[in-house]
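All protein chains but one are shown at their positions in the complex.
Here is subunit A:
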Amino acid sequence: LARTQSRRSANLMQLVYGLPSTKLGGGALEENDDGEANSSDDEFFIPKGQKQAKNESPSFEDIDAEDCSKFFKAELRDWSNEDLIKSIRDRFVTGNWSKAALRGQDAD
C-alpha cells in the first residue's frame, strides 16, 4: 500500500510540474493542427481563435487561456439524493462527531 501511495503522490507532482521530457503533448497538438489545415485548403485562413473555440475544453497547452480563478464543475449532482447526503453527513456539526474525528486521524 505504501508503494502505491508514493507512486500516486509522484503522479500528482508529475501532473503539476511535469517531467523534463514530457513536451510531447504540445508538439503533437501542433502537428494535428497542421494536418487539419493541409487537408482542407478552403479553411486555411481560419484564425486560431476560432479553432480553439471549436474544441471547447480549455487545455493546458493553450497559451492564451482565459485568466479565471473560478472553477466550474461541468454538471452538478442532485443533492437531494439520499446517498449523496449520507456521503457528506459527517462534514457537518450535526453529523457524527466521533466518525469525523476518525477521519482526521486517518489523514495524519
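Just so we're on the same page, a residue touches a chain if its C-beta (ideal position, glycine included) is under 8 Å from a C-beta of that chain, and two chains touch if they have at least 3 such contacts; residues count from 1.
Note that in this section contacts and distances are computed from a predicted model.
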Original post:
The complex has one chain missing from view, so what does its UniProt entry call it, picking from "NADPH:adrenodoxin oxidoreductase, mitochondrial", "Vacuolar ATPase assembly protein VMA22", "RNA 3'-terminal phosphate cyclase domain-containing protein" or "FA complementation group C"?
Top reply: "RNA 3'-terminal phosphate cyclase domain-containing protein"
Original post:
Which residue numbers on subunit A touch the omitted chain?
Top reply: 5, 8-9, 12-13, 15-17, 47-50, 58, 60, 62-71, 73, 76-80, 85, 87-95, 97, 100, 103-104, 106-107
